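One protein chain is absent from this view; the other protein chains keep their places.
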Amino acid sequence: MKLELDSGLVAEAHGLADEIAAPVLDFARAHTTVAIERTVARLFGVDGVDDLGVPLPNVLVDALGPRLCRGLAMPLAAACADGRTPQQVAEAVAAGAPLADPPDEALPDARRLAARLAENADAAILACRAERSRLIEQYGDPSTPWIYVIVATGNIREDARQAQAAARAGADVVAVIRSTAQSLIDYVPYGETTEGFGGTYATQANFRRVRAALDEVMPEVGRYLRLTNYASGLCMPEIAACGAMERLDMMLNDSMYGILFRDINPQRTFCDQYVSRMINGRAGIIINTGEDNYLTTAPGHEAGHTVIASNFINRALALAAGIPEPQIGLGHAFEIDPDRPGQLMEEWAIALLIRELFPRCPLKYMPPTKHVTGDIFRTQSLGTLFNLVGVATGQHIQLLSILTEAVHTPFMSDRMLAIQDARRVFEAARPLRESLQAVPGGPLEQRAQLVLREAVELLRQVAEAGMFEAVERGWFADTPRPRDGGRGLEGVAERDPAYMNPFLELWEPTLAEAASA
Amino acid sequence: MKLELDSGLVAEAHGLADEIAAPVLDFARAHTTVAIERTVARLFGVDGVDDLGVPLPNVLVDALGPRLCRGLAMPLAAACADGRTPQQVAEAVAAGAPLADPPDEALPDARRLAARLAENADAAILACRAERSRLIEQYGDPSTPWIYVIVATGNIREDARQAQAAARAGADVVAVIRSTAQSLIDYVPYGETTEGFGGTYATQANFRRVRAALDEVMPEVGRYLRLTNYASGLCMPEIAACGAMERLDMMLNDSMYGILFRDINPQRTFCDQYVSRMINGRAGIIINTGEDNYLTTAPGHEAGHTVIASNFINRALALAAGIPEPQIGLGHAFEIDPDRPGQLMEEWAIALLIRELFPRCPLKYMPPTKHVTGDIFRTQSLGTLFNLVGVATGQHIQLLSILTEAVHTPFMSDRMLAIQDARRVFEAARPLRESLQAVPGGPLEQRAQLVLREAVELLRQVAEAGMFEAVERGWFADTPRPRDGGRGLEGVAERDPAYMNPFLELWEPTLAEAASA
Amino acid sequence: MPEIVPYGDTLGDGMVQLSFTLPAPADARARELGLQFLRNTGFLEPQIVHIGAADRDMTFYVAYARAPRGVDPAEITASEVEAPELSFSQINALIERELGRRMVVIGAAIESDAHTVGIDAIMNMKGFAGDYGLERYPWIEAVNLGAQVPCERLVREAQERRADAILVSQVVTQKQVHARQLTKLVDLLEAEQLRDRYLLVCGGPRLSNTFAKELGYDAGFGPGSRPSHVAAWMARELVARTTAARQGDG
Partner (left out) sequence: MPEIVPYGDTLGDGMVQLSFTLPAPADARARELGLQFLRNTGFLEPQIVHIGAADRDMTFYVAYARAPRGVDPAEITASEVEAPELSFSQINALIERELGRRMVVIGAAIESDAHTVGIDAIMNMKGFAGDYGLERYPWIEAVNLGAQVPCERLVREAQERRADAILVSQVVTQKQVHARQLTKLVDLLEAEQLRDRYLLVCGGPRLSNTFAKELGYDAGFGPGSRPSHVAAWMARELVARTTAARQGDG
């Protein structure tokens, strides 16, 4: 399938996206957040909770207080000068010991130790990444579109069991949905969890459990199975760190989702997304952006161009954080009202357009959700058309439509039916991609060209107004968010000249090169 | 949607079809059958049954005995010389009176009376046809693909009620399915019937009842509603006559179906189909051919070309019987195993090929049936893909897929779900037809070209061997049928030089002109 | 009035379609297991029309069967919220005439629920399916607090704004979380003796009027609700209550 696109327009779009990303990045590089510093603690090996159940990374960062602006690394490393591990220091602090500022003469050693601790963490992350490559070598990679399903029982044990069932049924990627509103809590829960609504918590232990469950069935199903969670909300970089250490393969990790859909403060999110993405990039994790959500609050027929404009921006911000295109899973969705005449042609046009605009990105295609109803037979049919468009336009990651989308989180059998339908449609329709092409000047091609023009126009306005302004005006997802509103602003601090973060020092120099991989 | 086809090959196919049809037509014109003569009786106005429940047309033709070869018209008309109606004569014969041969001196009057009776019948048929045009004028014609559903409760009253429900739900065409094996009984039952398996009987009274039910809802739904039944089996021409008098709009009326799928004698069928089609043509009834059935006994992937070859032959035989292309609803089907890789591309290719081969024919597209199972969710999805291909390739009459096809004759709700899906897919996908085209040399175009070549090759062989021979060898539907085998041969007689049939005399001179309309 | 039974293709056939998964292997006894389950549930002439393995020890079934009994329509009293079909201007007129002041409505998706599209569809300008939202009504003062609003805050705001009606949206129903959260609000209001002060209304795709009433709400609106329908009901109800109150006084 090919489309006639104005290459000049495409080039302009990329240019505008870089222009829009620059100030956001400058802002992120001039600030830090409690989540970023907790991430330093985690990567230094701090884990566990105190008697009140407060995670030790939070204990340490709380202990920093106003010193947040200088970062956790130096005080923590300095405290380890006596040979203790960061974990032991954290436990001491939890027990009431102070977290002192290192005296000037201790700085060089502390700096050296911090650097070493960072290198160890980095090595562990790269080891996980290597392990993934080895397993993909061994078990092979599935053909695209990858079959992506969610498990959301709210109990990690049921989730693990259903993840295995899904894999046996033919799933290639399993996402464990988080509990409602985890994104709004300013810490990462500890240990395995067996409750939650609409899902259960993203915790390192839960990651480990489902990872093990999938690894267990890989030999049986004979292909590498990918695990996904959400590096999203108020703990973006911390969750990215947990995922990097437990070999997650994908993370929902958007530069704006938290702002728009969880009312998290924009400044906080722009800082957190930068560091979380650096980690995802380093870990070889494919990020999934969340533009699909725009069409749940804005009408799919009119807002298609906002998705594409955002794709350009998300891509630019990801590249700047060192994520190469093959790891940038740009999101979009099949969300035009199915009862709208010509809907399928329009969906086909958008899917094809995005495919051609980002040829190297593993596109994540989201199913119809907002316009599906309790009529499960109708939803089943819409899923079939969604699967058809997915394979006919060469999407890479297909999040399957579930016939009970409007009813409940998926039953095991709902997921099985979805997987069976996707496999059947993908096999039956795969040759359509080389069989059909857009009629020049036909309705589909014209639709694609129109939406591209609208997207570029929006990018021009955003570049003009600036990102913070655009968000305040509700240009994305019809949801206005003030620069100083939302949750988590108190956790943001402007970096002090003395700010030190060994991971940034280790990684930032490599980003440009990494991104061009 | 366009396809590159070898116009030379297409022309050759039409030529071969005419060649194949010629001897079949010569045979039909040299013989008559009990069904044809009973049709004369019915068109003369004979109806009803005797004390034993035997229809009066059968009583008359049985009375003819060996004189079948000369036809019923003259004896019956002669008997009316005394001013009785054919009906009164029939009742007398039923009561035991003989049906005498007219003395020579009575022949001219008898001939004149027969001609007048035929003209009256013809006028009635044309009046029905005019009424249809008037109603289409008044209520309008639906857009294509027409939504065609079946009712098959086995009780004509439930059928009528469900026909109305279907119309309100959005059906454009309603077919009342016949009772299992009606095709094997050598008479047309009388009156309204409330039993039967898999459907109820095709009777003139049943036609009238459902016709009235549909006419009743036309004002409410605001479009002309078409009624369909089966001029098929051992009573092809008689049922065509009943339909012509009760304003049916379509008839399943195939030149070979009875032979292949009901083991009816080939000679009998070839004679009956000729006369039944003459009536359908005259009545403005759209015939539906039954090639879709081939793929229920032969594998869809390999036998696609037999469908197309048969389409050419059915068309040639229909034209020869005076049916113009706009009334020739050539049948084909979506019957390739859905689990076969590339199935959807192959279905798309065939549907597009047939569409382009017969641009003026209202193609009848049949749904997946043989490969569907009790997994109603899978069947629902297959129906959706079938609807998509139907609208994207511009089919004219879409017989809807029913999610319980493998389970039971459709429930009212099954039909409703099917109609809702078809309407949604048709509206959502209509612009695809002008939006997409076959990639030159791509898999789809190559597939279409291959199947066309295979079809022409088969036509060459049939032309070579002759139709009777081809049927004996099982070249169609993998079902061999000997020339002298099957049911109903005893009802065939070679015409005597004195054979007289006023309808043939009235219509045969007009056929060529009618066909070119 | 006699019971009516499900209709398959003949009046009285009682046919029902089912699908379910049993935690047992899809082996030679699977069909009988499924049939027996349906018989235990009371169904007549069960037919298993599809069996598939959902996992090692999980079997998925599609079945048809005759319902053991039907339902008597006369039994049914409860119904969806019934409100007069009033137009935008009729509703405004009613409030103006009978109340003489703007009706104050405050709404939110409470507690853990972040789904605002539903409440927005009722309250925001745009409305739903071409039907204007409450904000558009000159005689309604509509305040939409948005997503994940704690009950405590909602009650506080209602008092401060002297609201006439509280509109709550609950979309996530897993493990009955909506029931718990909706009940929490009622308890809170009753604890503070505020319950009678407000028209208490909830809505969501899995909510029904009956269920809402069981939980102690005045009305519950389900999927596809239209703002004008909600507004008409609130206006009429409020007017009724205030006139009743007046008569009480006088």
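Letters are used for the chains, namely A, B and C, taken in the order the chains are written, and counting of residues starts over at 1 for each.
Simple rule for what comes next: a residue touches a chain if its C-beta (ideal position, glycine included) is under 8 Å from a C-beta of that chain, and two chains touch if they have at least 3 such contacts.
Small disclaimer: the values here were computed from a predicted structure and weren't measured.
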Contacts of the hidden chain among displayed chains: A, B, C
- prompt: Of A:V407, A:L436, A:V492 or A:L511, which one is in contact with the hidden chain?
  reply: A:V407
Statement: Missing-chain contact, candidates A:P108, A:G140, A:G222 or A:G374, resolves to A:G374
Query: In the full complex, which of C:Q17, C:S112 or C:S169 touches the chain missing from this view?
result: C:Q17
Message: Which parts of subunit A face the unshown chain closely enough to count as touching?
response: 152-153, 155, 158, 162, 373-377, 404, 406-413
Field: Those residues of subunit B which, in the complete complex, touch the missing chain
entry: 154, 164-165, 168-169, 180-181, 184, 197-198, 261-263, 296-297, 370, 373-374, 406, 408-409, 411-413, 416
- prompt: In the complete complex, which positions of subunit C touch the hidden chain?
  reply: 4, 6-8, 11, 15-24, 28-29, 31-33, 35-37, 40-42, 47, 49, 58, 67-71, 73, 75-80, 82, 206, 208, 210, 222
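By definition in this document, only the chains that are shown with their structure count from here on.
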- prompt: In whole angstrom, how far does the Cα centroid of subunit A sit from the Cα centroid of subunit B?
  reply: 59
Query: Taking each chain's centre as the mean position of its Cα atoms, how many Å separate subunit A from subunit C?
result: 34
Query: For subunit C, which residues are shared contacts with two or more other chains?
result: 19, 52
